[in-house]
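Shown here: the complex without one of its protein chains, the others still in place.
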Amino acid sequence: MAKRPILGLFKDANAAADAGDALKSSGVSDRDIDFLTDAPYPEGAFGEREEKHRLYLFPFIGATLGLSAAILLTSMTQLAYPLVTGGKPILALPAMAVVSYEGTMLGAILFTCLGVIFESRLPKLKSGLYDTRITEGYIGVLASVEDGDLDQTTGILNQAGAVDVKTEG
Amino acid sequence: MSSHSESHYPHDMWVFPDAQSTTQDVARKTASTPGILKLGLAIAGVLAILGVVGFVLRMTSDGFSDYGAWGYYAAIFSYIFVITSSAPLVAVAFRLTKSHWRRPISRISELFALVGVVNVILYIPLIYLLPPINNPNFVPGMHGELQIRKTIWMEVPFGAPHLWDFLGIISLAVLSLIILWVSVVPDLAEARSSANGWRSKLYTLLAGHWYGTKKQWIHQKISLALLGALYFMMVVFVHFLIVSDFAMSLIPGWKDSILPPLYTVTGFQSALSIILIIAFTMRKWGGYEKYFGTSVFWSASKIQIGLTLLWTYHLFAFFITLWYGRMELEQNILRYLMFESYSWIFWLNVIFIFLIPFWILVWNPVRKTAWGPALAGIFILVGNLLFQIRIFVGAFNAGDIYHLGLFRVPPPVFPDVWDVFIVLGGIGLVAFIYLIGTRILPALSVWEVKEGAMYQKMGTLYRGEYLVLAKPE
Amino acid sequence: MVSNRIDHKWGMVVDIDKCTGCQACVIACQAENNIPLNTKDTFLQKRVNEWIRIERYWEGEYPNVKARYIPVLCQHCDNAPCEPVCPMYATYHNDQGLNVQVYNRCVGTRYCINNCPYQVRFFNYWHPGWPERLENQLNPDVTVRSRGITEKCTFCVQRLRRAELKVERQSGSRLNDEALEKGNYAPACVHACPTSALTFGDQHDDGAKIRSYFDDVNAHNIHHEHERETRGYRLMEEVNTRPNVIYLKKVDQYPLGKGDGHV
Partner (left out) sequence: MQEGRVLPAEQVNRDLLRSILETPKWFWPVVGILGLIVLIAAIIIGYMINRGLGITGLNRPIFWGFFITNFVFWIGISHAGVMLSAILRLAKAEWRRPATRAAEVLTIFSLMTAMIMPIIHTGRPWRILYWAFPYDFARGIWPNVRTPLIWDPSAILTYLTSSTLFVLIALIPDFAVLRDRTTGISHRIYGLLAMGWEGNARQWKLQIIAGVLLSALILPVFVSVHSIVSWDFGMAVAAKSWHSTIFAPYFVVGAVHSGVSAVAFVLILLRWMYGWQDYIRHEHIDGLGRLLVVVATGWFYFFVMEVIFGIYGREADEIAVRSLQFIQEPFQAWTIIFIVTTYFIPVALWLTRRARRNLWIMSLACISVNVGMWLERYLIIVPGLANRTAFTFSWNSYVPSAYEAIIVGATFAFVSMLLLLFSRVFPLIPLYDIKEGDILKNESVKIGRRVVPAVFRED
């Protein structure tokens, strides 16, 4: 049986947190509960599940790629055109160091940005259940429950003090 | 990298212990001397005696006429000076920025004021060692000889540089002692009644006037801020004097405007390192666990990694500028200090002061431990010693200092046994005095910890429990 | 490079003692290398292009003054500071010891000019133009540089190339002093100098006139200047650019009293 999303809107953060607890006690696994807010509440403010992520790998991968790319570019171009300038060595390491450094940082930053997008599961092509009031400071409690439990869940949400409860269709 | 690296549970966070117990606890710890401390004192004392022996032998064998033999002495002086003069800055700087994490370590850093005396003593022989700025045997028209050595003292004023540098060092010592006194008074006042024997006499003498009235507190805060700012500028200035007079101007033709900042950064780095090491030891063996949360090490090591990068940055700026121009003089200086004579010391220096600490501290989980920063600190201290040897021994043996420039690459100078004695002795002397200091004065700034305890607590926001941090004004 | 090529290291010796400051070299260079005319208002704009210039300094106080002349041209340094700073490789050091300028690579960042201690690099602020009657005297072997690029003395590389073709490729003999002299292959300034203060030659050629001077100056660097047998010296030796142009000191028969001289 397919799970259906249901969104309760709350004006007060405490109420939203209560709703979350109520849902959990009613047997909804916390993987199915999500809190939509308009600002970053401190982690665990709603007793929500803890999110795991691998963002810290990205900069390191990017840095390695960027570094190797930069070293290749600088060394190859100098070796390909062995023109003596100012009595400097053809493979001028200090000069390469500067460009390679920039390459490293560029790689790291590009990959970090990609990582952020990827890890926060964006871009989200088909938008789920949502309400524009969330960006007005309302807090949305988004749960996905079995078809049968929709009414019960609606009850729980309303009981917790939801301003509005939305389901699909 | 970030504060959010892993999950946040209350036990990650840390609030200061309750105010009441602190005073007695710290007083007790100050009064008692555990075995490990006795051992430390013994070792330090032996080393210090070794140092004196080494010094005397060096003096009798070489005398003060030939300053070249004293390179290692200058190096260890500069090592001690740059660290101990920078150490009080840790307290000063983070007091100015009102960071809470500094509270437990600020006394550790201020206590280094007691070592300022060592700087003054160690400097006195250098007065005789440093050759005069005016070329004594100058013959007009002599090829490539200068009448006045290149120095920061343009028109060589009276007593330059010996006297002025000396005054600088003395004023640093005095200023830091004043800061220490101003900051330690409230703790002594609290302890003066409970302490017994000579301690209570001493404490009453030092802090008899203190009753913790509002007025006194305000005055104390203001004077700490002002003295701190003054001390900061003083330190940077005296670093500039010392490194340019005792290193740069002794290498003919070496004109390197980035050396003073580099020197200062090295000082900050090592000061923070030694403080973190001491904090680690107090936490591990001194029974101060509950005062040193990991957040101290965590925040400090962020600063530390910044300083480490800064050091390397300054070094590279120096290197690339000299490398790019093809001037013989500059090439020779690079060869001498970096790539030929002192090459292996140089590479070790870079590894110890940059590579290893960087790779230790780049990991956030390690930064959150107590041992990580302390370990990095040890490496940094070794690296700094190598740096001082490279620069000062190099400078003291660079040949004819009145010559136009360094047109040949002198060989490196390796330490003989007396030099080793002197180096160890200097470190031992500092350690000895510092340890004695921790027996006399409380090694934890009680009033600051208490103040901190007022300003932070655990608080609940909806379902999560977090640290609540209050920032007055 | 090309297999049957005889390798050279060109060099020049400038005898200050012979220089009379007559500016003939300047004009010769102007004519040979299609240098835009230095009109009155280019002078007023301080944008003169003189690949070789005669610097004139007064020594002593009036009335007992002496004029000192020193011809300054591109020193073709082996450690040329101008070369590494060009982002386009528009200037580099070729295998004949020449500091060459590749006009169509140049974008005119003017960094090389700033980095030249001798100030012998020039920038075309305006598009070069010649009065109609002078169009015909332009040298077909030399590019006319457009505006916005840097130019400098080339040791008349066009003549050297022709010499290599005529002498070395065709007759196969080495391009030595008399060959240069006979075929009029040395740089224009050298041939134009009435007192033959300028001598041009190949440092790798044992028979070359300039050879002894280069050997001497290379043997004793600036710190052993006083040990040199010849009068040779290089401009601003302390910068260590190792020029391929050597100057010979002036022999002053009636030196001014000490103290009232400058330069």
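A, B and C label the chains in the order they appear, each numbered from 1.
We take it that a residue touches a chain if its C-beta (ideal position, glycine included) is under 8 Å from a C-beta of that chain, and two chains touch if they have at least 3 such contacts.
As the structure is a computational prediction, the values presented were derived from the model and not from experiment.
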In the full complex, the chain left out is in contact with A, B, C
Filtering A:Asn14, A:Thr37 or A:Ser68 for touch with the omitted chain leaves A:Thr37
Out of A:Ser29, A:Thr135 or A:Gln152, the sole contact with the unshown chain comes from A:Thr135
The missing chain sits against chain C at residues 45-48, 53, 55-57, 72, 81, 84-89, 104-111, 113-119, 122-127, 146-150, 236, 239
Across the whole complex, the chain not displayed is touched by chain B residues 1-5, 8, 12-13, 148, 150-152, 154, 233, 236, 240, 253, 255-261, 295, 298, 302, 309, 313-314, 317-318, 320-322, 324-327, 454-457, 459, 461, 466-473
Touch rule applied to chain A and the missing chain gives residues 34-43, 46, 48-49, 51, 53, 55-56, 59, 73-74, 77-78, 80-81, 83, 85-86, 88, 92, 95-96, 98-99, 101-103, 105-106, 108-110, 112-113, 116-117, 119-128, 130, 132, 134-137, 142
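By definition in this document, only the chains that are shown with their structure count from here on.
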Ranking chain pairs by contacts puts first A-B
Outermost chain relative to chain C, judged by CA means, is A
When centres are defined as mean Cα positions, the distance from chain A to chain B in whole Å is 43
Note: chain C sits from chain A at a C-alpha centroid distance in Å of 65
Check: chain B positions touching at least 2 other chains come out as 324, 326
Expected list for chain A, residues touching two or more other chains, is 86-87
The chain B residues in contact with chain C across the complex are 143-144, 324-329, 331, 407
As the complex stands, chain B meets chain A at residues 1, 4-5, 7-8, 316, 319-320, 323-324, 326, 461-464, 466
Contacts from chain A onto chain C in the complex sit at residues 81, 83-88, 92
